[in-house]
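Everything on this sheet refers to the single structure shown next.
The complex appears here minus one protein chain, its other protein chains still in place.
And then chain A:
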Amino acid sequence: MRAQAKLGLVLLLTPLLLWLTLLIFIPHVDMLLVSLRERVSAGVYRTSLANYWAFLSEPLYLRTFMRTAVMSTLATVITLLIGFPVSYYIAKIARGRVQSALFLLCLVPFWVSELVRTFGWMILLRETGIISNLLQFLGLVEGPVEMLYNDAAIMVGLVYTSMLFMVVPLVTTLQTLPDEVVEAGYDLGGNSFSVLREIIIPHATPGIVSGCIVVFMLSLGNYLTPIMLGGKDSLWFTELIYSQFIVRFNWELGAAFGFMLLLLSSAIVWGMLKLTGQSLERTVG
């Protein structure tokens, strides 16, 4: 009996283990080895930390990383601010079919690819685009307005792209909050603000934290949105990695960048969890 259970466990775990080793672990080990190589001349390499030193000593790379991290944090905060009321409405106020319909509406944009969604924003925001023409038609502005190719456009794209990943965990946690608890809060003399602060937010914390982690990581690792919407000032850390790998044929530095991104983003998430007094165990478990 026990042997059978063991076999079952092994069989069930196999796909996961295969997935982890073949697609995550082995490529990362390979990347690590590549990142520790230094090109001496054509086809000759030696092991060194030169690539990591290049990352730390060139202010451009660090600045780009900081810029990417700050923008991603901002995108996470904005997504949370927009996503929370939406999720609260879906989970607590809407009922029955309206609830499912609203939830489905959040999903609909994700039925098309990210590329198409981003193109949609380009059509709206560009100088000869819909919004610019509408504003001119209404007489609000004279001459075309360019809304594309700046940081605000990147932000719009990032928030739009990550909204679903904030709404889903929030709706799930908010649905488990019994209505009676909220009512009791009002009965005990609380106002809307104190009920929100003392009851709803503490209950939704695991959802908020996991949503924020996912959105932050997705924004940090996003490539398409910043490139397409950001134009000439879009420099994003993933673009640096891409250009090292593809344009400069410098896989060594690109791999080092990849690892720094992994390390630094993990450090930022860990720091945020510490700062807000949360732990990953409580969020996940």
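In this section, contacts are C-beta pairs under 8 Å (C-beta built on N, C-alpha and C of every residue); 3 or more make two chains touch, one makes a residue touch a chain; residues count from 1.
Please note the rule applied: contacts and distances are computed from a predicted model.
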{"item": "Options \"EfeO-type cupredoxin-like domain-containing protein\", \"Carbon monoxide dehydrogenase\", \"ABC-type xenobiotic transporter\" or \"Spermidine/putrescine transport system substrate-binding protein\": UniProt name of the undisplayed chain", "value": "\"Spermidine/putrescine transport system substrate-binding protein\""}
{"item": "Selected from A:149, A:165, A:216 or A:259 as touching the chain missing from the view", "value": "A:149"}
{"item": "Positions on chain A where the hidden chain makes contact", "value": "42-43, 60, 63-64, 126-128, 146, 148-149, 227, 231-235, 240, 243-250"}
